[in-house]
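What you see is the complex with one protein chain gone and the rest in place.
For subunit A:
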Amino acid sequence: MKTNDVIFQTVAKIVFFMIIFFAIHLFFAGHYYPGGGFVGGLLTSGAIVLLLLAFDMKTVRRGFPVDFKWLTALGLLFSVGTAAGSLIFNVPFFTHAYDYFQLPLFGKTSLHTAMLFDLGVYLVVIGVTMTIIQTIGESE
């Protein structure tokens, strides 16, 4: 019997974007509200796993043509780079900098280098989770 996942696949396509937006919201809210890179990354990989369930490995790989191991290394590079940036300014390692900026559309916004570190965490979490799931899924 041929299974037909048309309802599941249609719903997954819509819900995927809702989860991604919520993940991005959590990621950016991390400084003032509960959230941050870890839970944001986990939720993003949760959204990709939903696509994996609804479609198959090959389709999802076409949608996200990245090597997730690479993404992990990139995330580590971001985090280490942010922390090591303090070496250039000869302040103690991991010293962050922040300031307030007047951005169009957002208004007065505080930008903090801790966000770059968090971006690294976000990428590492996605990379590691997806590598684990893909490796287990592909091994016979």
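Heads up, the rule we're going with is that contacts are C-beta pairs under 8 Å (C-beta built on N, C-alpha and C of every residue); 3 or more make two chains touch, one makes a residue touch a chain; residues count from 1.
The criterion applied here is as follows: contacts and distances are computed from a predicted model.
Participant: So which of "Light-independent protochlorophyllide reductase subunit N", "NAD(P)H-quinone oxidoreductase subunit 4L", "Multisubunit sodium/proton antiporter, MrpD subunit" or "Sulfur relay protein, TusE/DsrC/DsvC family" is the UniProt name of the chain that got left out?
Facilitator: Going by its UniProt entry, the chain not pictured is "Multisubunit sodium/proton antiporter, MrpD subunit".
Participant: Consider the whole complex, including the chain that is not shown, and state which of A:Phe17, A:Phe64 or A:Phe94 touches that chain.
Facilitator: Of the listed residues, the one touching the omitted chain is A:Phe94.
Participant: Taking the entire complex into account, which one of A:Val11, A:Ala84 or A:Ile132 touches the absent chain?
Facilitator: For the chain that is not drawn, the touching residue is A:Ala84.
Participant: I'm checking contacts with the chain that's been left out. Which of A:Val11, A:Ala73, A:Leu111 or A:Ile132 qualifies?
Facilitator: Touches the omitted chain: A:Ala73.
Participant: Since one chain has been left out of the picture, which residues of subunit A touch it in the full complex?
Facilitator: These residues touch the chain not displayed: 69-70, 72-73, 76-77, 80, 84, 86-87, 90-96.
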